[in-house]
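Can you read through this structure? Questions will come right after.
Removed from the display is one protein chain of the complex; every other protein chain stays in position.
Moving on to subunit A:
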Amino acid sequence: MSARTGVLTGAAGGIGRATAERLARDGFSLVLVDLTDKVKEVAREVAASTGATVVGVSADITDPAHYGAIDREIAAIGAPLKFLGLVAGVLQKVGSIETLDVEEWDRVFNINLRANLLLMKHFIPALRAADGASIVTVSSWYGKSGHGFFGAYCASKAGVISLTHTAAAELAGDKIRVNSVAPGNVATSMHLDALHEEAAKRGVTFEAMKKTEWDKIPVGRAAEPSEIASAISFLAGPDGSYLTGATIDVNGGCLFS
């Protein structure tokens, strides 16, 4: 396949890193973006293990002033931008609606939803120019159903699914497909930290909290990050060419929707 570039946010996290490895093996050159400087090291490691061109950019995706650094790396690679992977997201401070600080709501929405809108706005011209491209958002099963103590997170991820639909409708004529992957529980530090926090909130042990959550999953375990990456790879690749506006639920059966 001819040269193609992809941009991936949240690339230093569990799902982001696994997706970078997968897409690099699929033949993409990649610009990995994350708030943490660690993303440069991740890029070096993925480049070394796959042989692909992979560079890291430390940037705050909530601020478009930082996007120029991403543009420069895309230009340096020199291949058309065929893929935008919007993986970056944060969990909220666990708490009821009654006690939730509106600043926390804003923080979660800024990163999980508003930044994705800004990134789409910024990269649509380049994706359109590539004459055949795809955007994949990472939503969540929590975006398809509300859950106590996660009001901001759930609503932000529901917003991601809705934004995916709107973008799919607007961009089909530009040969840009837009789809979402909705993971269930994934064995990343984000999930395990959340289990610790929720256990403390509910006054139970971590093991008991983990059992409570994992027993709800028919497959009986959380996903490996690579299992989310494989769905993103599918949506980015030729086998997904007739899909747009779709959400793929990779959740071990914990929610049927």
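FYI, contacts are C-beta pairs under 8 Å (C-beta built on N, C-alpha and C of every residue); 3 or more make two chains touch, one makes a residue touch a chain; residues count from 1.
Criterion: contacts and distances are computed from a predicted model.
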{"item": "\"Shikimate dehydrogenase\", \"Phosphate-specific transport system accessory protein PhoU\", \"ABC transporter ATP-binding protein\" or \"XRE family transcriptional regulator\" - which is the UniProt name of the missing chain", "value": "\"Shikimate dehydrogenase\""}
{"item": "Per the touch definition above, residue among A:A48, A:A172 or A:A200 touching the missing chain", "value": "A:A172"}
{"item": "Hidden-chain contact residue, picked from the options A:M190, A:V204 or A:L243", "value": "A:L243"}
{"item": "Those residues of subunit A which, in the complete complex, touch the missing chain", "value": "165, 168-169, 172-173, 177, 218-220, 223-224, 227-228, 230-231, 233-234, 238-246, 248-253, 256"}
